[in-house]
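Structure provided below as structure tokens; questions to follow.
Missing here: one protein chain of the complex. Every other protein chain is in place.
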């Protein structure tokens, strides 16, 4: 498995996917900086249910929580999402924060978004996908092939699970690299103000303004 | 003068335009809620200098501060802009906050924006111009005829001054009407979160992301 | 009031607006063909609540049912909506059927839509608004000025109520005129097949395919 | 021939292309669920004549009926198309139903369309081509290389015939896989309502509304 | 009636609308230059039947031939359409030639088109509607209000008939004025070549290339 | 005649249109700043011939030189166009310089263009038509009604001649007003560099790059 | 050289490129059906001069006539172009006919255009490039790599000359294949009418209507 090999080569301790049903284990601690990503049935949160939540403490392990159809509670997970002492790292967190809020009614905060950070420092490009970031900043190639697949299936394939895990394994290192650049260009403070507004932006998506830039002139 | 007549008919105490050069008088107090609007040479803050700042305490009087070419200080005005105990009401404050920050280096806060509030409650329309708001919510017709005129002239015409004043005279009453609607539809809190981000949005405009929705997917 | 005058001149018995709160009276019968229209807070059914339902038996009277915020039941009204022996006439019924389904969970059927009928016979134009239909087929001018107004207000204005009523007063006569044309051009059967699908189309809107022509190639 | 090899590997009994001129044999029975696809001279049914109709009972055999220029009858085929006890499976049946109706005046019913079903369950993608469906749901790659070729030729090439057959060989299995997903997501009923309207949608195409979403607002 | 008044003022002999059912009278002669216009149920010749054919000899009289639904013969009219010794003047003849060919199977030739002539000499404008031509070249204002009306009605209104007539009354004089300009600018020959191709262009419309510029690069 | 009245009211000496055939009189002197405008058969210089050249010394008189079809010399006019001691004022000179170069082979220089000057100082608007300039800067309303008319006619109408004259009568005063603004905003030098390039830009139009911004990135 | 090998394999007699300067030899006869193609400095005939004319009698030989800058006569070539007994075959002849007319003032006629013929029979595709035609109808792959190269160079490269020749070597066989299809689909006559108009269409391009479909509605 190439990701594992690569991870080991880079000195990451190990790489294991831990599968959980419906919620995180009550006794699992992921530290005070947690990378999170979600897989859903599609991009319309009113229609497309949450299927999988991936989390990582940045140690090379991924925890995958499978959400069943109709489920609207996950107390351990939600405690982490709203814990003010735990920073949640996302790539394009706007979507994930909305999906989690729609599923469980819990607003994720505080957050960090690698796409927003990239927009503020990688001014020489308009390519801010996760794949672009890992490639340039970490020298790591990740595949997006399983991105559009049937995450609502009862039994996910190994390809799906590896893809899902790979989306959270690099976020801690990306944040570090992006924070260096934000500092170098004096944009740390403005990035933080954007991160602080992100949960509100996700709520606006759900509340009925998904395609409206609420700050636009017209 | 029709605006004056209308104002009197509505029981507004008086209607006077007070002209000031370069700054507000040091001893002028406008209370803890001040309506503000700006006139500039155009919409490009790097090119088009600030020409006029209009303020009103909501009592029917307008204070017009003319800014001279090259001026980059206005201490009394700036004290008010950054005073955390004074709420500044704008219509499309994003532009004005950026223009004032570009001119004087002072970020306006806290703020209220009637355009954003309108977007959140007048969901049945996409017309959120000041003219539309005063018409529907106050039954007042205002003219926008002088909007695009030479505000950089040394001597502004009476038509320009009346127009400039009219842009701040109704903002207090608009805020009251919009706040009622925000409350009725349970959107007060989300509106406040948007207002809190507005100064950051204005800084992003100046810092080089004027046409970027920093929260967009791509 | 011009609409009343016009109605009388055309021999319509009378013109009265009957206001009801939350539901139709239990004992009110509107016959087996009822014209219906809805007013909401806007065009997004997930965000913009139903405010008013207007009904008419085609006798010149209008029944206006005001719906309060949070209300999700109206048993008398819903009995009528789903009554298989009562034909419900709409203009652009897709929107109204969705709004009523979203509010009360009741699917309206059977239905007739004057916009669809117009598309099938008025092939010489692409203007199929209610205003265009009443003008050409009935010689009646109706105003759409109050269309975008605050229908969520506790107290609706007289202008709003008259506008709301005017939207259902002409539908019976429009249906007769359009049916003649459908018959003349041998399109009655295909029109009926479209009407039969209309409630499904409205459900697709709510279920998450509002902007998708489900039958399109791509 | 790769398709044959693949078919055998999957335990399909055999794979034979049966060629017929102008009509199906009178005594051929294809069961009560038949997959159908058409090849024409192009996408404009008023201009581009029907050239080939492919059918399969889902047993790995394909029956190819070549239609000659000017032909407007095919009684055995038409009996099957309108047989209320035989379900006809298509991929994007809208086109085929219209082509058959234009050629023979027979409306196909009842029908099932794998493109519509895919739209209702594969919400995570906008790629609903036959190739995408067989790839994801069956793990089968089909070629579309001959799609745009001269189907009006008197003698079709082997490549054309194999391509034509391949379009109907997988529809039975696709339907089964899609039905499972429709059931899982509670969308079986709404899919059926769409299938029921499909013949009407095809008639609208021929009757002069090919580019009109008859249910659209404007 | 303003058109009549105007016509008389300009010395035109008289202005009478002669109504005919289904065909021209066998014994009517309209000379060797005839102005023709058609009214249909719409712009789609496969769907929208021909309803009225207007003709004029240029003497101020208009002959209106009403075509009944399903009619596909009009021998007197068709003799005139294909008479090689009679020039038929149209404005945007492409549409009328196609409508007549679709209705009766007769191709109109030879023809003259005032829209094409206008494109070749009125190079200073892109407004080549009939209304624009009569206004600039003849100083006559014509109304297009009835253009989109129900021409399939059994009984046409007076407003419809006057509008229909007005479309052919000015074509002779327009041709004269345009011919002068074509001569002045040395474009008579190229105009004639365009007129000669026009019936073919109309046939291409019916044969399935209505939206294709057959001479385009791609 | 309203323009004359207005001119007199403003103290302009007189207003006379002097008509010349084919060239200016040899002995006419128009001073060292001349306003010029052209009328042609349209906007395509390869197709649409020059018909009229209007000139004014800024004293209220207009000199109109009618150019006959096929004419390619006008020595007196051309001497003025290329006289390095005479500044030629245009509004959108790019078109006129190209038309004159195409007609006579003479490149006009030096030049001043009121549209370019307006773009550089009226930054608050994107309306830089001659009509907009005279309205805002001079308080004069001019009509553009005859702009698109048959300038190739042998006998021009009075309306055409008055319109043609009105296009050059205000250019001297516009230049003065615009120069004041250019000076106020420190843009005189950059405007001059643009004026100096204008004849080259006109040559590029004729040489085959009319729609290419030669300085664009792609 | 692959083209030669392929040609020989197909039984074509030989393949030679005959180079001529400025004109065809006076004594060269190419039969009564000649394939022609042109290379120019670009697509703008007013700017981009004709550089090379390629001709073939359909026997596998190509005659390449190099045209020098400023040349405006080629009597032998022009005699052939206007010879009413010699059919000239082009692919997208509109461009070539215009280029030759612009260079020498001679209008090519009669003509045949393989692109137009393809549009009329290959209704199943919108790809009507020469490369597409040779591939589908002849099974021959041609390269378009040198299409955009410096044809104005004094010494053309071998790659340029081979490319130039390849554009005329297949046109005779393409015409035969397309004529069969035109006949099969009863479109021979309408194709001929289009070919007859093609020289006029080319003249319209040069005369100033290159982007105008002269037959369009607006």
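Letters A, B, C, D, E, F and G mark the chains as written, and numbering starts fresh at 1 in each.
One rule holds for everything that comes next: contacts are C-beta pairs under 8 Å (C-beta built on N, C-alpha and C of every residue); 3 or more make two chains touch, one makes a residue touch a chain.
Remember, predicted model here, so these are calculated numbers, not experimental data.
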Checklist entry - Among A:46, A:79 or A:122, which residue is in touch with the absent chain? => result A:122
Next on the checklist: I'm checking contacts with the chain that's been left out. Which of F:28, F:87 or F:194 qualifies?
Outcome noted: F:194
Checklist outcome for this item: On chain B, the omitted chain is touched by residues 44, 46-48, 207-209
Checklist entry - What is the set of chain A residues that contact the non-displayed chain in the whole complex? => result 122-125, 127, 136, 181, 184-185
Item to check | Touching residues (missing chain, whole complex) on chain F | outcome: 92, 94-95, 116, 119-120, 123, 126, 128, 187, 190, 193-194, 196-198, 200-201, 203-204, 207-209, 212-218
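The rule we apply is simple: only the chains that are shown with their structure count from here on.
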Next on the checklist: On a C-alpha centroid basis, what's the spacing between chain A and chain G, in Å?
Outcome noted: 59
Checklist entry - Any idea how many Å lie between the Cα centroids of chain A and chain C? => result 45
Next on the checklist: Touching at least two other chains at once: which residues of chain E meet that condition?
Outcome noted: 44, 47-48, 123, 207-209
